[in-house]
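A single protein chain has been removed from this complex, and every other one stays in its place.
Letters A, B and C name the chains as they come in the text, with residue numbers starting at 1 for each one.
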Amino acid sequence: MASPARRARDLLSRGGPLGGLVLLCAVMAVLSPSFLTVTNFFNVGTQIAVILILALGQTFVIVSGGIDLSVGSVLALAGVVFGWATAVAGLPLVPALLLGLGAGAAAGLVNGLLITLGNLPPFIATLAMLSAARGLALVISGGVPLSPIPEPVRELGSGDLFGVVPLPVVLMLAMWLLTAAILRHTYPGRCMYAIGGNEEAARLSGIGVGRQKILIYTLSGLFAGVAGILQTARLASAQPQAGFTFELDAIAAVVIGGASLTGGVGTASGTLIGALILGVLRNGLNLLNVSAFWQQVVIGAVIALAVMTDTLRRRRK
Amino acid sequence: MASPARRARDLLSRGGPLGGLVLLCAVMAVLSPSFLTVTNFFNVGTQIAVILILALGQTFVIVSGGIDLSVGSVLALAGVVFGWATAVAGLPLVPALLLGLGAGAAAGLVNGLLITLGNLPPFIATLAMLSAARGLALVISGGVPLSPIPEPVRELGSGDLFGVVPLPVVLMLAMWLLTAAILRHTYPGRCMYAIGGNEEAARLSGIGVGRQKILIYTLSGLFAGVAGILQTARLASAQPQAGFTFELDAIAAVVIGGASLTGGVGTASGTLIGALILGVLRNGLNLLNVSAFWQQVVIGAVIALAVMTDTLRRRRK
Amino acid sequence: GRGGGGGEEGQRTIGLSISTLNNPFFVTLRDGAQRAAQRENVELIVSDAQNDAAQQQDDIQAFITQQVDAILVNPVDSEAVVPAIQAANDAEIPVIALDRGAAGGEIETLIASDNVEGGRMAARELIRLVGSGPVAQLEGIPGTSAARDRGKGFEEVIEGQSAVRLVASQPANFDRAQGLNVTQNILQANPNIKGIFAQNDEMALGAVRALGDRAGSEVKVVGFDAIEDALKAIQEGRMNATIAQQPARMGSLGVENAIKVIEDERVPKNIPVEVKLVTQENVSEFRQ
């Protein structure tokens, strides 16, 4: 009933630094004539696809009050497992894909078990996985990129739908819708908000907090696996170094999108906006050919400004 | 009166994963004959000095319920400002040192202002600074390492006290004692626990939460400045790339040491133990000549185990 | 005497500190060194500094603790490595530098290829391929010596002529995925780009993915390092050239010279390892 309406209100009035994004786009459009074009629009989409998929998985975790530092490494592990299965072991496409995604989900499952059964803080458990998954990716690949990648997967990285919409953008939007649906319309999704909002109250209300957490981290791992396949598709090779320090970008997208690291707050749309802010920023700096050294200064300043625009606007009301 | 005794009990019974550290050292001692030697002991000390100083500054922040992602970049900025002042501008040692430390503190101050006045979540504010400070370090240095570094500072990186104790270890222990004293015995230190434990309660008790936060982040920046000078001293050159991804190690040391990212909990001794676990682990793997790929897997596994040992032991009681 | 941590009595031990094993180039260097070590019957201990200058100091310190007979170091940074080298000097362990020099301390010899010369070579080849028109450069991690030196040689040559102009130069941090994204963006602002120089092959391969069918034909791509994937791309015509260093040779020369030094033979102060231009004509020589 009121729920879609509430969602729109969330987005416009309080949720997500939409204001920051709009402002940023306006500035870029003025500064660079190449910015406001359809191709560039899809370029930005393609470029944020991998980070956004990681960030969507991360959204589950952050909404539930946790954190997943391992997503970048798990991305690499999933990609390399897939690459190994197809290029080295010579498995057919589907089993290879399942192996890659399975590796991602398995890494997430281990995170979940370490946190619930091992009683580790999420930061520690996923930090350990950050190191271990990267190590495994290196071991499995022998430290070198694995190829060839089968044509259908390479197509996923560079093909288009109807000759216009790049497939990475299609995949990313599908994952976004899936995430929004899980968060808003499924029992596990609602549990994420409850656990993040007050874990003790959730437990005392009979929610199986441990089981839900295991599911949450497994989902994050699975999303990292999808991102790993997509990254492999885009690069046409499986790289053990893929996704290095991506965890910071993924968490940043979620938090810029209005989620709170203390849990209970966050939406798929917010995360999309957060990823877009980061993507538009990098794209714009490239278009403007800003010098390498200054780029980092500008990125820092704009991130702060984009989020501040939003919090100040919210406060004024 | 009872406080030193109580402190010791804290340390042994509940605080910090001392158990994990002891176990780790025991295993290393059995596996490698070179481990249990005085030189190696000081080697580990020298190796963790920079990370520990960052982590001690980070302890203030984490105890107060925040996070500082910028410490690695601020380290580089402080080092480069110092290097520029001495090697390019030709300032005498003391003003150059003050400039370097001042740059660190100033970066921290900006973090604090963004968080209190700008109303930004600490994650966002310090992420922006992570990027901006690194950019400034590159701009100031022109992207090249700056040298020569004056002899007294180089001596700080490689000299000894009484011909045995390396100066980095001396500096690190001094900073550790300072941190412990601030946390335990000063008004701002107690405010950190209060703010981290229940910010609303702290505010309603009349604590100037905003002012204290500004102080906390400035302190973290200042500690990063000290770490930057020490890193410059050890490398005998000021590097714009110094401290890259150190924030993760620094936060890890604090959290492994028993602090909670939700705030209110954490000690200087815990952080020392956390840094030692990381340091002994890397040192040991080098001594054992474990292959580079497997090292990361082992590091991940041991971090998880070290902290788990502790939480399981605590739970059993 | 020696051999506290050095394996069986009488066997030589050499420590090899590598800047990073996350790059196939250095993996090849290590393989070359390991093959030479096997051939010469010495023990080789390898450690990976993961591109962290401080970690490298720690690694070298560990070698000193283990009392190895010689140290091969592939510095993360020429200046940052100095204190560690001095420590080895104090412990009277000879040090040989690989790939990158050291700004101080006593080095028996430097076995390296010249990155600045490689940059120049790449610029000349790109100019030859493009003829005239705008080109772009993909930079490595800002502040690293490889990015500095390669960029310096490349820009020096480009600025010395007027047919080919450098219209965009952006960092992609030696990373393939970033090379892809940044190239897309550069093409957006400069659709008529005729050539791209990437400061390593990883970024060049990212650029190739971004260019799609235009790679190697309409838009010329020159990389650096001659990694296996790049050689394959050149053979297939998707890339045009790369600069080959000879990492395996660097590794084996390192071990061979280390043994000479241990046995008190004299070695020259500089042992240059040629850089070679790899093009479609000669690429087959470089593939194993």
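One rule holds for everything that comes next: a residue touches a chain if its C-beta (ideal position, glycine included) is under 8 Å from a C-beta of that chain, and two chains touch if they have at least 3 such contacts.
Convention: contacts and distances are computed from a predicted model.
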Can you match the unshown chain of the complex to its UniProt protein name from these: "Ribose import ATP-binding protein RbsA 2", "NADH-quinone oxidoreductase", "Heme exporter protein B" or "Iron-sulfur cluster assembly scaffold protein IscU/NifU-like"? "Ribose import ATP-binding protein RbsA 2"
Among shown chains, those touching the left-out chain: A, B
So which of B:Ile115, B:Ala128 or B:Ala194 would be touching the chain we can't see? B:Ala194
Could you tell me which of B:Leu113, B:Val265 or B:Leu288 touches the chain that is not displayed? B:Val265
Residue among A:Val44, A:Leu138, A:Ile251 or A:Val265 touching the omitted chain: A:Val265
For the chain left off this view, which of A:Trp176, A:Tyr193 or A:Phe223 is in contact with it? A:Tyr193
Listed residues B:Leu24, B:Ala125, B:Leu138 or B:Ile207, member touching the removed chain: B:Ile207
What subunit B residues would touch the chain not displayed? 1-3, 185-187, 189-191, 193-194, 196-198, 200-208, 264-265
Tell me, which residues in subunit A touch the chain that this view leaves out? 1-3, 6, 184-187, 189-191, 193-194, 196-198, 200-208, 264-265
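By our rule, only the chains that are shown with their structure count from here on.
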Touch graph across the chains, line, ring, star, complete or other? complete
What is the chain whose Cα centre is as far as it gets from that of subunit B? C
Dist(centroid_CA(subunit A), centroid_CA(subunit C)) in Å evaluates to 33
Of all residues in subunit A, the ones touching two or more other chains: 138, 143, 292-293, 295-296
Overlap residues in subunit C, where contacts from two or more other chains coincide: 21, 142
Residue ranges of subunit C in contact with subunit B within the complex: 4-5, 18, 21, 45-48, 50-55, 57-59, 61-62, 65-66, 77-80, 82-83, 86-87, 103-104, 141-144, 147-148
Contact set on subunit B toward subunit A in their complex: 67, 69, 114, 118-121, 123-125, 127-136, 138-139, 143, 245, 248, 251-252, 255-256, 260-262, 292-301, 303-304, 307-308, 311-312, 315
For subunit B, which residues are in contact with subunit C within the complex? 32-34, 37, 39-40, 43, 46-47, 50, 138, 141, 143-145, 147, 154, 157-158, 231, 234-237, 239-242, 244, 282-283, 286-287, 289, 291-293, 295
